[in-house]
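A single protein chain has been omitted from the complex, and every remaining protein chain is retained in its original position.
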Amino acid sequence: MLSRMTNKNNVEKQFEILRTLVAIAIALSIAFIIILLISDNPINALASFVIGPLTTTRRLGNIVEALIPLLFTGTAVSLIFSANQTNLAVEGAFFIGGVGASFMATQLNLPPGIHLVVALIVAGIIGALACGIPAILYIKFDARPVVSSLMVNYVCLYLGLAVINHVIRDPAAGFLASFKFNKTAVLPKIIKGTNVHFGIFLGIIIVILGYLYLYKYKKGYEIRMVGKNVDFAKYSGINVNSVLMSAQLLGGFIAGMGGAVEVLGMYNRFQYQKLTGHGFDGILVGIIAKNNPKLVPLTALFLAYIRVGADVMSRVSDIPIELVSIIQAIIIMFVVAERFLYKLKHKKIVSLSRNEINEKEEIVNG
Amino acid sequence: MDNLLKAIFSAEFVYSIIRVTTPLLFAGLAALIANKGGVLHIAYEGIMVTAAFCGVVGSAYSQSLLVGLLSGLAGGLLISFLLGYFSLILRADRTLTGIALNTFASGGTVFMLYVLTNDKGLSTSLNSLTFPIVNIPIIKNIPILGTALSGHNVLTYVSFICVFLVFVVLYKTPFGLRIRTVGENEDAASSVGVKVIRVKFITLLISGAIASLGGVYMSMGYLSWFARDMIAGRGFMGIAAQNLGGEPLSTMIAALFFGLANALSNVLQTLNIPAEFVQVIPYVATLIGLAAYSGSMKRNKINKKS
Partner (left out) sequence: MARNILSMEDITKVYPNGFVANKNVNLSVNEGEIHALIGENGAGKSTLMKILFGVEKADEGKILLNGEEIQIDNPNVAIGHGIGMVHQHFMLVPSLTVAENVVVGMEPKTNGFFSMEKTIKITKEASELYNFKVDPRSKIKDLTVGMKQKVEILKALVRGAKILILDEPTAVLTPQETTELFKELKGLKEKGYTIIFISHKLNEIIELCDRITIMRDGKIVGVEKVGKITEQDISRMMVGRDIILEVIKEKAKPKQPVLNIQNIIKYSTPEKKILNDVSFIVRSGEILGIAGVEGNGQKELSEIITGMDESYDGEISINDTNIKKLSIRDIRELGVSHISEDRMTYGIVGDGTIAENMISDRYYKKKYQKGFLLNFEKIKKESKELIEMFNVKCDGHKQPINMLSGGNMQKVVAAREFTSGSTLVIANQPTRGIDVGASSFIRNKLIELRDQGDAILLISADLNEVLEVSDSLIVMNNGEIAAYFEDAKLVNEDELGEYMLGLKRMTDEEIRRVADVK
């Protein structure tokens, strides 16, 4: 009988994995169908989408470059969503973190290394503030974080742009951008022929720390319990408000730092004029990773890969890169759809239970 | 400063408030009816941008306003339908599905725009139509009032008529009673045989249709072309407006308040004040509004308790 229980556990787990894989398969199939329908040369387009990213060092590098910010935002989202807070301000935190880092990188003169660290920390703090606002509004005023965090994203955008366009704008740049970053604050490139930079190590460290924090540290246990059943957490003596606050501050810190790593690693001046979407990508990464940082690298890699694939495809064919948004959306929707493949699962569980009953009866009768 | 005051205390300024309020009012009413039915979501951005795009394409290829309107509605309803199917039938989280659909719509419209026009930014190469301006007889001849209230796009008047229509649907129709019942106590509704999922689904579609009108207005009234991501948070602001308002009329007032902030930012921009500080006003106002509104609700709850 005990083994039956294990089977039921396994059925749950298996279906979670199956659902994710099927979601990805459906999304990719739809993408392929779109390509077949629209492209004049579908074979070429498909090939460049699927194999394109592997063909040159530069493109392989592109995958890693796209991966780095997702490691940050994916981990940030894992922390925040584990506390069951739908705080979407990761997007704004990433942006304003990049702005903060740019300010430090253009205005300060510090020794190499120290300058970078200061810029990263300042970016993290600003990011934490961004994610902290919806948290405070929820804790103090009961305002739903979904709406308030969306507003915060726009506040981050416009305040950030105000700094870029009026405080550290380089009139000589020829376009709306900040001054060039001081060399002392820039993340060094590590692979020749690519833009892969030192941020990859920082990203990996953040993922590992995020995992340890969330799954091996007492504060992470608190976050997960609050996220799973807030009444239980309160009853057990956990200070719910402080846990909610710290999860979101920490998530914001990581996202803000991610923004800093991105601008200081990839560019020589700040040149965004709108939100970058890295935060929302992080939500996709977090959801597929089931809010477990351990799985963030894998899902981030997947997303980075299709991004680069679509980019390659858009260069060599007539399919625009926005195809990725469609793929991304379809995956999220199927992964979060509880009832998708539900009938299959229910049948399996019913049959397991039936066996169990029969076994019990046999024991009773025999 | 003089210029500023002159700009603000003018009929033109009131006109511009009403003009920028229109999409917010559509979004706010859409969010309101959804909230009454317990299906508030965040996909209005996606619905509106899709409607804006489909309206432009439909009208450009048919050279018919009606076809444009209908294709805009169809586009917005498609997104609403997907939201309904995934969140109600497949039990997906509504917020996450909403994020996905916003991504889908934002990318999908640009994708299609590129396929159709080879342009990723604007639809100016398409010869799309706009809805006509309506001059209200009598009122248009009254000085000041005429300038402020007459000569708006027909959809602007529709948006204000919708305030009344939404009220009627909610409070004066059998279906409205069902919407309110489902929104407040699903189990009560299902226990008397009201098909909860169906009511929610229809509520979502009604809400989606209203939001679609807002989208169509953006590309066929406010502007005369489609631009990528042209909704720029107006759907989210609509959610905030219903949050502050709560009922049709008060949602309208909240939408007008956001419209005022928007219009103000437009005026200030022309006066050489850094645009960003002004553009941020509506969002900060929303945050303050959220805190004040939710805060007052919370205090009420506590007062009741003790």
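Going by the order they are written in, the chains are A and B; count residues from 1 in each one.
One rule holds for everything that comes next: contacts are C-beta pairs under 8 Å (C-beta built on N, C-alpha and C of every residue); 3 or more make two chains touch, one makes a residue touch a chain.
Owing to the predicted nature of the structure, the values given are computational and were not obtained by experimental measurement.
Q: Hey, which of A:S29, A:N229 or A:Q273 is the one touching the hidden chain?
A: A:N229
Q: Quick one: which of B:A189, B:V216, B:A241 or B:A261 touches the chain that's been left out?
A: Spelled out, the listed residue whose C-beta touches the missing chain is B:A189.
Q: Give me the chain A residues in contact with the hidden chain, please.
A: 2, 5-6, 8-9, 12, 212, 216-218, 221, 224-225, 228-229, 231-239, 346, 349-350, 352-354, 356-357
Q: What is the set of chain B residues that contact the non-displayed chain in the whole complex?
A: Against the missing chain, chain B presents residues 171-174, 176-178, 180-181, 184-185, 187-195, 303-306.
In the analysis below, only the chains that are shown with their structure count from here on.
Q: Would you mind writing out the residues of chain A in touch with chain B in their complex?
A: It comes out as residues 38, 86, 88, 133, 137, 140-144, 146-148, 150-152, 154-155, 158-159, 161-162, 165-166, 274, 280, 283, 287, 318, 320, 322-326, 328-330, 332-333, 336-340.
Q: What does chain B use to touch chain A in their complex?
A: 42, 82, 86, 89-93, 95-97, 99-101, 103-104, 106-108, 110-111, 114-115, 120, 229, 233, 236, 239-240, 243, 274, 276-277, 279-280, 283-284, 286-287, 290-295, 297-298
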